[in-house]
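Beneath this line is the structure, given in structure tokens, with notes to follow.
Of the protein chains in this complex, one is absent; all others appear in place.
Let's turn to chain A:
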Amino acid sequence: MSARVLVGVKRVIDYAVKIRVKPDKTGVVTDGVKHSMNPFCEIAIEEAVRLKEKKLIKEVIAVSCGPQQSQETIRTALAMGADRGIHVDVSGKDYENLGPLQVSKILAALAKKEDVRLIILGKQAIDDDCNQTGQMTAALLDWPQGTFASQVDFQEDSLKVEREIDGGLETIKIKMPAVVTADLRLNEPRYATLPNIMKAKKKKIDTVKPSDLGVDLSSQLEVLSVEEPSQRQAGVKVETVEDLIKKLRDSGRI
């Protein structure tokens, strides 16, 4: 199989970090905060690397869109087994406005440029929870999509994708080229080991600009404010059932 797979990896605030909202409510605090690869992107990379180990595909390309630090995320993907990386350099205001629509335009352009047969993405990012990039990319390319994948069977020209949906599992068959988005139970990603981290340092990361790909990054969305969820109020203890009913009545609940 000579297929090339493109995997998108996003640099996000590490899932174990306690998020704090900036006092000016324009966003969350990111300075000095630990960042790492989006957990669903880890699952996507793991799936791609396993396909390569089974010799079903030829090459895994890891892509990340963002500032210089995105290269760290690509290095992690390389340490997990991706063959080479592409860093799409987006910074400043463009980076603040970078959302699923812009990223999917970039991925679609790269997919054509690199002659890719399969795109694997995480189902969503843990910072924005958009769950749109995979779907938009497939639409832009007019490719079939297998989203929320919990199992992927690679066949000659098609994929059998088992999807997690409300109420159970749905299995579909889609022709390649296609877009797959990884759900939690697809696999358990490997840890990057020291020898692989060392090897990854020698693998290539190409840097491109969105303009090189002919992509327009303008956004129709504007973030108005970011706020913390309201503080939990202390509960009230009541002595009797009558008191409870009275309190519920007084607060208009019954």
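Quick note on the criterion: a residue touches a chain if its C-beta (ideal position, glycine included) is under 8 Å from a C-beta of that chain, and two chains touch if they have at least 3 such contacts; residues count from 1.
FYI, contacts and distances are computed from a predicted model.
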Message = Can you match the unshown chain of the complex to its UniProt protein name from these: "Probable D-lactate dehydrogenase, mitochondrial", "Afadin- and alpha-actinin-binding protein", "Bardet-biedl syndrome 12 protein" or "Trafficking protein particle complex subunit 13-like"?
response = "Probable D-lactate dehydrogenase, mitochondrial"
Task = Out of A:151, A:196 or A:219, point to the residue that touches the absent chain in the complete complex.
result = A:196
Ask   = Which one, A:16, A:241 or A:254, makes contact with the chain that was left out?
value = A:16
Per the touch definition above, residue among A:79, A:107, A:125 or A:141 touching the missing chain = A:79
Message = List every residue of chain A that touches the chain not included in the displayed model.
response = 14, 16, 34, 36-37, 76, 79, 187-197
